[in-house]
Each structure stands twice: as C-alpha cells, then as structure tokens.
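With one protein chain held back, the other chains of the complex are shown just where they sit.
Chain lettering (A, B and C) follows the sequence in which the chains are written, and residue indices restart at 1 in each chain.
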Amino acid sequence: MKIAISTGGGDAPGLNAVIRAAVLSAIDRGWEVLGIKKGYAGLLGDDEVIPLGRDEVRGIGHLGGTILGASNRGNPFHYPVRQPDGSHIEIDRSDELVENARNLGIDAVISIGGDGSLAIAQRLAQKGMRTVSVPKTIDNDVSGTITTFGFDTAVNTAMEAIDKLHTTAESHDRVIVMEVMGRSAGFIALHSGVAGAAHVILIPEIPYDIQCVCEAVMLRDRRGRHFGIVVAAEGAFPRGGYESVMGASLPGQAKRVGGVAETLARQIHEGTGKECRSLVLGHLQRGGMPTGYDRLLATRFGGAAVKAVEDGKWGHMVALQSPDIVTIPIEQVLGKPKRVDLGHDLVLTARRLGISFGN
Amino acid sequence: MKIAISTGGGDAPGLNAVIRAAVLSAIDRGWEVLGIKKGYAGLLGDDEVIPLGRDEVRGIGHLGGTILGASNRGNPFHYPVRQPDGSHIEIDRSDELVENARNLGIDAVISIGGDGSLAIAQRLAQKGMRTVSVPKTIDNDVSGTITTFGFDTAVNTAMEAIDKLHTTAESHDRVIVMEVMGRSAGFIALHSGVAGAAHVILIPEIPYDIQCVCEAVMLRDRRGRHFGIVVAAEGAFPRGGYESVMGASLPGQAKRVGGVAETLARQIHEGTGKECRSLVLGHLQRGGMPTGYDRLLATRFGGAAVKAVEDGKWGHMVALQSPDIVTIPIEQVLGKPKRVDLGHDLVLTARRLGISFGN
Amino acid sequence: MKIAISTGGGDAPGLNAVIRAAVLSAIDRGWEVLGIKKGYAGLLGDDEVIPLGRDEVRGIGHLGGTILGASNRGNPFHYPVRQPDGSHIEIDRSDELVENARNLGIDAVISIGGDGSLAIAQRLAQKGMRTVSVPKTIDNDVSGTITTFGFDTAVNTAMEAIDKLHTTAESHDRVIVMEVMGRSAGFIALHSGVAGAAHVILIPEIPYDIQCVCEAVMLRDRRGRHFGIVVAAEGAFPRGGYESVMGASLPGQAKRVGGVAETLARQIHEGTGKECRSLVLGHLQRGGMPTGYDRLLATRFGGAAVKAVEDGKWGHMVALQSPDIVTIPIEQVLGKPKRVDLGHDLVLTARRLGISFGN
Partner (left out) sequence: MKIAISTGGGDAPGLNAVIRAAVLSAIDRGWEVLGIKKGYAGLLGDDEVIPLGRDEVRGIGHLGGTILGASNRGNPFHYPVRQPDGSHIEIDRSDELVENARNLGIDAVISIGGDGSLAIAQRLAQKGMRTVSVPKTIDNDVSGTITTFGFDTAVNTAMEAIDKLHTTAESHDRVIVMEVMGRSAGFIALHSGVAGAAHVILIPEIPYDIQCVCEAVMLRDRRGRHFGIVVAAEGAFPRGGYESVMGASLPGQAKRVGGVAETLARQIHEGTGKECRSLVLGHLQRGGMPTGYDRLLATRFGGAAVKAVEDGKWGHMVALQSPDIVTIPIEQVLGKPKRVDLGHDLVLTARRLGISFGN
C-alpha cells in the first residue's frame, strides 16, 4: 500500500501532528507514504512529492505550520497559471493530477483541509481517486465534528491576549476592542471571550446594534467599572449590514482585515465618550505550538485517517464525536457549515454572566 | 431562593470559574448566594459562611485555587475532631450540618467535588438537603462526563514539562522518568505522554513489565535514538504488584509520592545501563491558571448547576456529554470510577506511533 | 515619616511590583504610605488618596497594570479641565498640589513615571516638594539606567509573537511585517527581532531604504528561504522621511499606530511580488504578568526608592547600573533620551547574523 498526504488552505496548529501520526501509523502497517508539497502543486510538477518516513516526521508533533507547505495552488480544478503578462488564469488540471497520482503508484490520498479541500476531495473521488479527508479549520466551522484541531490553540492565544488587555484596560479606564478570526462563525470570539471574561462579544451569528454595545459599556461604567473588553469576530457585522451604517460593501464581501475592530473602537468612542483602542490579533492565531488538546486531536485524526484508508472508507472524513473518532461521508457535511448555536448552554450562560452580544 | 456553594477535596484549576459562573447565574435570577468556607467547616461553626456577590467573584475566573478554601473537613459524616491529647477522632456531624443549613435559610447546596463529595451529597440528600453536584477531579476519573475541569490544565502542564525534558534528555543521551498524577486512572499520563511525544507511558490500567520497558528503551537506542522519556502515572505498578519485585506493599496501598519515578529510573538504569533521571511533577499539576478549555467547561458547569437547581434536579450532577451539558443522577456514577479504555482509539494510535505501555 | 506614591503615564508590567516593594520597605521602617490615584488627580480632589498597607499590596507583585490607576491627568502644570462646552483647557494646579500634599502631612513623594514624570518631579522639587523618582518606560529610552522594568516583558511578548509568525510565514511563503512599540527608540524591535530571529529589523535610529528591505527579502528568496519576518518599531521611517515616499506628514508627527506595518507590507509586496501580511502588536506589549527579570528589577527599584527617601536623595531617580541599583540626579538624564547605540555589539552581531536594518 502506498498513500500520499496533502495539506491545503490556511495554517492550523496541529497540522504537523496529523502528518506525523498518519505517517507512523502507515509505516506501522508496512505501508509507504509520500508527502505532496504545496497543496496539490507537488503532484502537478510545480513542486515536489517527497517520501515521508520516520526521520521526516521526527520531532515535528509540537511544531506549528506544516512541513508540506501550503499554497494558493490547492485546487486542481481551478489551478492558477501565470500568463506571460504576469496575470493569472485558472485551468482545470484535475485529470492530470489523477493520472500523475496513478503513475506514482499512489493507492489513496489523505487530504487535510477545510471546506474547500473537502469539496475537492469529493470531486477527485468522482474521477477515481481514493481519498480520505481530515477536516481542518481554525474557525471550527466544519459540521459533523465537535471540534477541529487548531481551534483550541487559537482560543487560548486569543484568551491570553484578553488576559493581557484586562490589566492595561483597567488601569487606564479604556475600552479595548480585539478582533479575532471567524469570517462566518463566531466560535473563536465566543470561546475566547467567555474564557477571558470579555464584556461584549460580537459574532457573525448575531448582528449587533452599536447602541446596545455602547449601552453595555455604559452600564458597566455606572457600576464603577470604567473599562471594557470587546471581542469581535472578523465577520461580525451591524444589524442591517455594513452599508446601512457606513455606506460600505455587504458584510459577506467585507474582507478588510482589521476594519471591524477599528470601526467599532471609533463608534464606541463616539457613543460613550470613552477612550477606546483596537487590536487585530491576526496571524498570531494560526501560529505557534499547538496545545495539548490540539496535539491529541490531530494525532487521533492522523491515526484514524490511516485506519479509514485501511477500511476503505473512501469519500469519508474523520470526525470527533466525543469520546470517539468516527468517519462520516463528506457529502453529509458539505455545504453545511457549522455556526454558533444561539440556544447552546455556553451562549445562555454567557448572557447570565452579563456578557452582551450587542443585541 | 438562597443557595450555598461548597468545594471539597484537592485543587483543580477552574474551581473559581465554577464559583463565579454559579454566583453570577444565580444573581441574574435574583437569588442570593452563600459560600461555605473550607469544605463544610463553614456550616459547622469551624469556619465562615460568606455572602457571594458580584464583588466577591470579580476577576477570579482565571485564577487557580478556590476562594472558598479547601480542607480535610469535607466529610461531615466523618468529621475530624481534635482531642485534648492532640490526636484526632472522627464524628458524624451531618445532622448538625443539615440543621445549620436550614437555619441559614439555605434552599439548596451546589457541591463541587470529587467522588467522595458526590457520595456525601448523596447521603445529605437522604437527610433532606437539596443538592446539585459539580464533578471535580483532576484525574478525569469520574464517569458520566467526557472530561472534568482542571484535567486539560494538568495535561498541558505535564506536556510542557515533557517538552522541556526532551531537549535536555536528547543532548545528554538520558532516560528521564516523569511521574504525573493518576492514582487509579492514567488519563493525565496517557494524554500528556502522547501530546508530548513520550516514548513509554505507564498507567494503572496496564500493569507493566520492567523488561518490556527496558526493551523499548533499547530498541530506540539501536535506532540511534539514545534518549528516552517515560511518563508514569503515580498509580502505575508492575505486573504481579510491587511486592513481587520489591518485596513492598500492595500497589493499591502504595501512597509514596515520588516512589514510582525514582524506582523506575533505577530499574531502567540497571536494565539498560543508560543514565536515568527522575522527576515528580506533583502539585504543579494542581496549580496555575486554567486553560481556555477548563475555564469554559468550569463556567458552563457553574451555569448548568444553577439551572439544575432551578429545575429541581436534586441528587443530580452536571456532566459534559459533548456538545451539551446534561444532568445525570449521581447514583448512576457512584462507585463506577472511569478508567482508560484500552480499546480507545487514542491508545491504539499511541501504539501505532511506537509508544510502549510496558506490556 | 509619611510618603506617597504616584504612577504616571502608560502601563508597564512591573508597576505593581514597584508599589508593593516600596510599601513593604517603608512599613518595615515604621513609615506610613499613601497611594495617589490616577497620576496626581488623587491629590487634586479629582480622585482619591488611599492608605497603602500590607493588605493593599498583598499578591499584586505578579499582576500587570497598576492598582493606583493611570490617567491623562498626570501633569499638574498642564492639568486638563473640562469646559462647559465639553472641550478641555489646561491650567497650572501645581501650587495647589504642593499645598494639598503638605496638608496631608506627606513628607516625600515617590514618583514612578517616564520622561514626562521625571520633568514634572523636577519642577515640583523646585516648589519645595521632596521627590524621588523611579524611571518607567517600556521603550527603555531613559538614559542613566541599563534597563527599565516592563521592557523585558515587552521584548518577550514580541519575541513570542515572532516565534508564532515564523511557522505560519514559512508554511505559506509569506513576508509578515510586525509593528512593535518604540516611537523614538528601537530597543523593543532590536531585542525581540534578534531574539526571535527576524530577518529585517527597522528602528527609528536607522532610516530605512525600502529597496534595501526588498533586496534583503529577495536575497533570502534566492537562497530558497521564501518567507520573511520584518519587525518594525512604530517610529521607524524611510530615509528622507515619510513625506518623501508618501506625501504624508513628517515622521516625528506620524502618530498613526499601525500605519508603519501596513505601509511596509504594501511596499514590500510591490517591490518583491511576494505575499505580505502585517500585524500591529499594540497594547499586548503593555499588558500581562511581568517576567522574572521585570519583577526583580521593579522590586529592587521599589526598595531602592524608599532607601533614597531615607537618605534624602531628593531630585534623584533610582537606576540600574549592573550589578547595582544607584541613584542619579534627574537633571543628568532629563532631555537626554537613550537611543540604540549603532556601534553596540548587539547591532554588530545582528548584522553578522545576516539581519538587515534596511540600510
């Protein structure tokens, strides 16, 4: 048996732990493992395919990043090709990919990636490539699995940042708005905000009313708590959409990293008169050593993916359904992104704690 | 409604987050909350009962320890009384406790504690005290709940220690044996060991054979890896029991903290000729700021406990059955401590990774 | 003897450790200690003056922030007064301050603050107030002392951020520009950049040439290192000044936090074609628990300040001249801000390591 591993999309702490566990689990079965560099570029001649053995995965389980690299060439159906004039067009190189994999004697591919990668794996399967997927999203927005690796690390990174902001916000009677990742799901904001004792949490699932936000800040002020911490997902948006308050583009299209925190800080200052500061946590959330939780989940996913290959679970992804790792058909989760459930006990408890969601 | 909160037994990071969430959730319902200091001593005149309001729980969610204190006077059925000669006898003060609670107008008690506390809550319920429990065990050995708060923090503390030991063990070609908590369940050893890439993990659920341990060390040595990290739960014991190899007491009775690591280091040195060192992580595992996971779980437990009081779930404990917090009757979990399931995917994957369990 | 403590200006981790050490050292001498809240506002009736005893400083040594609070009312010579129309004017309330201090029986004031506070202390001394100063600047730009507390914590915070960015930058072949504090001195950028193995470090002391920066990135690229980490002090500016490249204001006037990183990322992208990202570390550098180095330095400063009061060293500030704490007349350091010495071995070694300073 010869398998190949590919990683696609943005970084998530734990990627290397998945790779390590998959490689060692395969070697333990007597299999051979290849690593496809840079998404699928390694299989399309634009980068390498490397053998992965004990030496290659030694001591990488606790490292951030991925030894396979990542790229914007992760989609063989829309593969970017540089034109002589410097511009890019996209072409379909999926048939070439499948054939190259066959020529290399690859029996199955373990594809580690997010929603996009899951869809690609699905389509490659239709062309005859045998794939098993490992879900990867730092935002925790893939359904079918309780959590994904990288999420716990991101939550702790954001929470530790909030811990740091607390003391300085309190000393200076300031409101600090911190923007975290989460374009369409507010899990990082919700989890880090509750864990870090933020006072306002704004998530894409609950359009906010800036007046409610300001009232929450002033309610604290009247109680003698003159500072405030606001955590906002990058996808948080005002009721009515951005264009209603700013004459700007639609929320879903708003890709301006940093805009959310800065805008909120300005609006809260205008609405309350309080000194406000903003901060965008950005790529710090994708970097660094994974937490214990993420190393374990990633390791289990890696081991389970090889088991799924052994069991011929083509077109399936591994998933955490505590306390077990299971496999589920990708088609069950595709197009059904996970969102914060507003009736979940964490949201209800957060409200009881006095946290405002800006509504 | 007037409720009281008591904490019993050893420390677990997250205790204060439970207290804070319970207090704020109760206040939000218009209830009054009392805190019983030092287990149940506060209700027996040996310590205080204090009102818990917003001010008392402000800014404590990220702190280790418990603002209510802990003590060896947590069991009113076996309450220690100091005799004139300095010795202690134990008496049953449970009736007094129930009456004092009634006199203070306490409608219900939220009891945060381990297996022992759950049993006590059960017996107090039989005497007419209305209780809801929150499970607390750093060892993660209470059944009915996926995890308990404090466990994730302990795992990360142990894992970070293993990370530190790796570099120094490797530079010096040493075997380092680290002992972690877990008298009868090996969860901390298993989780921190896999996350930290230990080479041998010894847990109470798998009696070890010292020869297997030595062989695992020498197998690595022959592969050119001249160092090793062994993680041992304090309750790990050799096949046949301690007396068979050391002429010592039975494993279950062995309470000598530190003995396990030191003994193992000596035996591995004797069996392999390699330089060995030992380390007992001890109370470092119980201290410090809780991780994001534990702060969230503790906060949810606190909020859910108040909800359970509201719903009159007397004799129940809150529990994590991902993704939800549920309540289950204490009698369902009493006397059924959770142990590492040897068929669990984490154990199987660990073996695939080449980790030896000493058998 | 009755002394008062005031803190002025921005946060620096270690402030509470100074306060704690000063209070305990004074109590140990049988003195009384008052804390002036919010800069000098507490002495001008706009806030409180509180007694500081053992209980007030218990367990605060490891906390960020300051229990005395900070404010924009730290300068009694230019004290902001809100006008009926909401605007502010500044008036001189220094005489009132000196008299109020006298009426409270304050024999001496320990003033903890930066360059501005040192100047104020100097002027108050001329009005008869006996002061001893403790230098405070996270930027490490006060001369006469090897370092100031808070600086080491900020360097470690920035370095850990760089550590996190390394893995994600490398996986994605990106250039990440991180902006750190340092308006006129580049110590944080230099120290965190070298410690974190950044590839380009831009500081106010060395005006950069964007072409040199791009060349440094491309030199790495040609060596097969396709990513890069650029650390820029907020006060870094291009040779010729900002207006020369952007038609913008003079560098010294540029207070646009975040502008530096974003501008650099755009320019490096344009100059190299590489994918670039920017990040502003901001207030994370001022928050959080102080490192061991800062707790010790702050503690020593606090103890030394009380000793200086005992010795009547009016108009002096405490300073680290390793291995000793000394006192030096404030007038010796006023108006002589410390800058990175371009001939210092750290700069020379950084160049040997291949780090570019953009020139």
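Simple rule for what comes next: a contact is a pair of C-beta atoms (placed from the backbone, for glycine too) under 8 Å apart; a residue touches a chain by one contact, two chains touch by 3 or more.
What you see is a predicted model, and the numbers here were worked out from it, not measured in a lab.
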Touched by the hidden chain, restricted to displayed chains: B, C
Candidate in contact with the missing chain, chosen from B:63, B:197 or B:268: B:63
Selected from B:23, B:57, B:142 or B:161 as touching the chain missing from the view: B:161
Hidden-chain contact residue, picked from the options B:116, B:271 or B:288: B:288
Given C:159, C:309 or C:330, the one touching the chain that is not displayed: C:159
Identified contact with the non-displayed chain, of C:33, C:194 or C:231: C:194
Contact footprint on chain B, counting only the chain that is left out: 10-11, 15, 63-66, 69-71, 157, 160-161, 163-173, 176, 258, 277, 279-280, 282-284, 286-288
Missing-chain contacts mapped onto chain C: 20-21, 24-25, 28-29, 59, 61-62, 146, 152, 155-156, 159, 163, 166, 191-192, 194-197, 289, 291-293, 295-296, 299-300, 302-304, 306-307, 321-325, 344-346, 348-349, 352-354
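The definition used in the following text is that only the chains that are shown with their structure count from here on.
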Overall pattern in which the protein chains touch one another (line/ring/star/complete/other): line
Same or different contact residues where chain C meets its copy chain A, judged by the half mark: same
Most centrally placed chain, judged by C-alpha centres: A
Angle of the C-alpha superposing rotation, chain B to chain C, to the nearest 5 degrees: 180
Chain A-chain B separation of Cα centroids, rounded to whole Å: 31
